[in-house]
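Take a look at this one; I'll ask things after.
Note that one protein chain is taken out, while the other chains of the complex remain in position.
Naming follows writing order (A, B and C), and every chain is counted from residue 1.
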Amino acid sequence: MSGNTFGTLFSVTTFGESHGKAIGCIVDGCPPGLELSEADVQPDLDRRRPGTSRHVTQRRETDTVEILSGVFEGKTTGTPIAMIIRNEDQRSKDYGNIADTFRPGHADYTYWQKFGIRDHRGGGRASARETAARVAAGAIARKWLNQRYGVVVRGYLAQLGEIKVPFKDWSDVNASGNSFFVADASYVPRLEEYMDALRKSGDSIGARLAVVAHNVPVGWGEPVFDRLDADIAHALMSINAVKGVEIGAGFACVTQRGSEHGDEFTPDGFLSNNAGGILGGISTGQDVVAHYAIKPTSSIRLERNSIDKDGNAVKVSTEGRHDPCVGIRATPIAEAMLALVLIDHALRHRGQNGDVVCETPKLR
Amino acid sequence: MSGNTFGTLFSVTTFGESHGKAIGCIVDGCPPGLELSEADVQPDLDRRRPGTSRHVTQRRETDTVEILSGVFEGKTTGTPIAMIIRNEDQRSKDYGNIADTFRPGHADYTYWQKFGIRDHRGGGRASARETAARVAAGAIARKWLNQRYGVVVRGYLAQLGEIKVPFKDWSDVNASGNSFFVADASYVPRLEEYMDALRKSGDSIGARLAVVAHNVPVGWGEPVFDRLDADIAHALMSINAVKGVEIGAGFACVTQRGSEHGDEFTPDGFLSNNAGGILGGISTGQDVVAHYAIKPTSSIRLERNSIDKDGNAVKVSTEGRHDPCVGIRATPIAEAMLALVLIDHALRHRGQNGDVVCETPKLR
Amino acid sequence: MSGNTFGTLFSVTTFGESHGKAIGCIVDGCPPGLELSEADVQPDLDRRRPGTSRHVTQRRETDTVEILSGVFEGKTTGTPIAMIIRNEDQRSKDYGNIADTFRPGHADYTYWQKFGIRDHRGGGRASARETAARVAAGAIARKWLNQRYGVVVRGYLAQLGEIKVPFKDWSDVNASGNSFFVADASYVPRLEEYMDALRKSGDSIGARLAVVAHNVPVGWGEPVFDRLDADIAHALMSINAVKGVEIGAGFACVTQRGSEHGDEFTPDGFLSNNAGGILGGISTGQDVVAHYAIKPTSSIRLERNSIDKDGNAVKVSTEGRHDPCVGIRATPIAEAMLALVLIDHALRHRGQNGDVVCETPKLR
Partner (left out) sequence: MSGNTFGTLFSVTTFGESHGKAIGCIVDGCPPGLELSEADVQPDLDRRRPGTSRHVTQRRETDTVEILSGVFEGKTTGTPIAMIIRNEDQRSKDYGNIADTFRPGHADYTYWQKFGIRDHRGGGRASARETAARVAAGAIARKWLNQRYGVVVRGYLAQLGEIKVPFKDWSDVNASGNSFFVADASYVPRLEEYMDALRKSGDSIGARLAVVAHNVPVGWGEPVFDRLDADIAHALMSINAVKGVEIGAGFACVTQRGSEHGDEFTPDGFLSNNAGGILGGISTGQDVVAHYAIKPTSSIRLERNSIDKDGNAVKVSTEGRHDPCVGIRATPIAEAMLALVLIDHALRHRGQNGDVVCETPKLR
């Protein structure tokens, strides 16, 4: 049991169900002295928030966060920071029809088998709503990493179904009207058309996304099991609907020669970044780069074969309010998880004599 | 620091460097009463062992394991099982020329930056030799899982460079003369030819592999961070040279519709397994299926640009004895890691009233 | 950093400062299917609550708990249970005078040295108020332990300053008018007189208490570091103001012979319980018995020598509202901590084949 805590020195424990009273988390291990208020956390929550465009769930939640502890006179004290987000728009009756049946591809079935009881309303604990608490925690991690080391964590959607969106510019990702987090805003009309057709069809679609951390010092990560890349894989795969994770070149390395894959060094820096900024599980000082695949939403309007709790054959289709592509809102979540991995390793890392050394990356 | 322990209730702590006195591990949490001797562990070590074909490193190690504790009158006692493998063929002088330079794509650089000191001989702690200890631990996990739940863990090489080898039959994987762990032995001649050419060229190549667990009961895995899939991603990504991990459909889900990806239920079982046997981080009772990508070896004979410890430009080429494709020997390692994840979750899992319930999967 | 989580499989993470917005906790790992509502938790909180007699702090808090998650239709679901207690009576101005000075014997000094910032209001995170969250978590643990194994956890005050109160009967502990938790209610008038005099003097006093668990099955506890007794010592010593812990005979064993200390077995049970129900770190099936010492409150009215933040000599005396003997309210806290240790080991324990066996104690 348990399993709702992430991190060793900077740990986050989340709670809450989709249609319960509230969701939230306790962040333990935030260094003292960081200026912090709800205003630092709310923007990331707003980026993840439902109902911001017609392409995502229309559930209406303000996702207003309240900090309950760990901050005194505007600064963190080194003690646990509890954050709470009250649920507001719980239209639980939408879910009555799935209380006794299982959606194909959904955690309905496994929760029921494992626990013998489940809060079926909106997916209960298995809902992506839980990730709002991660985003809140990640916002704190990001602020500290940025202030202390200049680390910047950001992500984008690289592929929506068959549509690959090449990286153009970071400024495009947050451009006005770009509700897709793509790094080339000129693709937005084409994506909107794609999503409109998809929504009409009652189906859903997968996505491929990227998340990147700039300015990570060299030396973060602990061999051999607590590698930075292994922890990133753990973190990203723990996000609802993620089915694959790549570091750097990822699966492309299968057909690479060693002479191509191994990033050459020069006195002025690395000549490439197939490693994704990690060698031997330890950061190299280059950008940390990961990709991940998000499966299509399992709650779709199309009718599908399933069973009920007694094992009888039934047909299931889901009305409710669901994202036809959960990948669209995944970027802030992945950014949060990457930041949580990085801050934990930042705090674990020590230099040669057991002291922290703020290494300046020797190479870029 | 630390980071050399894997698992919560069934934990493995490994030690040892490539050219140190010995490598080994302590397995803590093995249930009592399991019949165990070196004969249960040695076969898996032999499958991973170097020098078994001309396509892998020619280092000569018998990899003979000795069990030091935790077994009494042929059975485990519930106390820690220490295992040791003495290193025999330490040709350290091969590595003298890399003491002060860094191989592109190798952990040489990051270990030196992180620790300010490194055992450069044969890659030291970053050597794939460390994984022999994991294989030894995994052999114990596999035996217990099999005896207690009938779980079978096995893997194969699915792609070597550009050559995709479709799955034909499990019996082919261990067929005599198939030193590649491919699931269609008829591909062996073509692979041998490919590897011979590669070795001659002085270069190396990547690979894509699969690992599967059969007969996993429904209900293993802890939401939301200690998901079975997240732990598998962690485990596989912690293996040297792994750059990508997929569960079930993996990155193929990006272009799947929800109506295609979500595995339908019938009273007789699931109709497909895009989930890879895991929904919401919890096992479904289907086969647990994962794929992973292994990058090409960084130690190659071809000359490459690098720097020395003082930051000066140098040329580096590695002689020594290296696998031109580390993927070839990766199968037993991934099997071990998957078994270690599964036994940990098997021991963590409890049923509705806090007791263990040996669930019979309701569906296949 | 971090450090605010207790337990492995049944874990509790607490948050909150004495005069912040709220205190509370997340309980992770509670087995599913347990009937639970605020009514199960509130009684234990009421027993610990301040202001219940003239011998404890007069701060007015209703300590009303709200459960935010993890319960569905009246039963636990196996997911995290968040509980919150809003602070009501924050008379922070009482503490203005200690913002820049340190009370002898108080955590004021060490928090300031460690974190460089501290919420001085009411002791902030170091306040005994934090223990209300532990009591709330302990109430859940106690209910499950009782329903599943019949375990009963209870405690009493054995000595207040020089006044030793011999154990007479458990029914006395909760007798009406016994605000001291002593096991012989006839001592109450004498204790009241003692406390009245103490309060008048402006000083405080220590106490010795006992905590006992009945019906603990044989076999709980993990050698060699996660022993049941070691975890109990950890748990009790983590309570504010505790300076000593004894298991069974405790320090009395120093002058015992082996022939006296070792509890003899007969077919009908043990003949004594010097072990306190634990041998080799594992429960014997007898009562688990521990004692602990609580130091006198450091916040006293008497003037004492101290320094301010700049190191200058100052005189310090504390007005505010403080318990002259924190031991008086410690019993519910120790009961909670013992329950938290026991449920964690209950969930970790497995029998010979890796399944849980609900052992009936062979001997009493």
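Quick note on the criterion: contacts are C-beta pairs under 8 Å (C-beta built on N, C-alpha and C of every residue); 3 or more make two chains touch, one makes a residue touch a chain.
As the structure is a prediction and not an experimental result, all values here were calculated from the model.
The residue touching the chain not shown here, chosen from B:Thr13, B:Thr57 or B:Thr331, is B:Thr13. When the missing chain is restored to the complex, the residue among C:Pro43, C:Gly150, C:Gly177 or C:Gly262 that touches it is C:Gly262. The missing chain, though absent from the display, is touched by one residue of A:Pro32, A:Gly122, A:Gly206 or A:Gly244; that residue is A:Pro32.
Across C:Val41, C:Val165, C:Ile205 or C:Val288, the residue that sits in touch with the chain not pictured is C:Ile205. Only one of C:Val41, C:Ala141, C:Ala185 or C:Ala230 touches the absent chain when the whole complex is considered: C:Ala230. Residues of chain A that touch the chain left out of the display are 8-9, 31-33, 79, 144, 148, 223, 346-348, 350, 352-356, 358. By the touch criterion stated above, the residues of chain C touching the omitted chain are 1-6, 14, 102-107, 109-111, 113-117, 125-126, 130, 159, 161-162, 203-208, 218-219, 221-227, 229-238, 240, 243-251, 253-267, 271, 274-276, 278-285, 293-300, 302, 304-307, 311-313, 348-352, 359, 362-363. Hidden from this view is one chain, which touches chain B at 1-5, 7-11, 13-17, 20-24, 26, 28-33, 66, 68-70, 72, 75, 77-82, 84, 114-119, 124-125, 347.
Everything below uses one rule, namely that only the chains that are shown with their structure count from here on.
Shared contacts of chain A and chain B, meaning chains that touch the two of them, come down to C.
With each centre defined as the average position of its C-alpha atoms, the distance from chain A to chain C rounds to 38 Å. Contact of a single residue of chain A with at least two other chains is seen at positions 1-5, 14, 114-117, 125.
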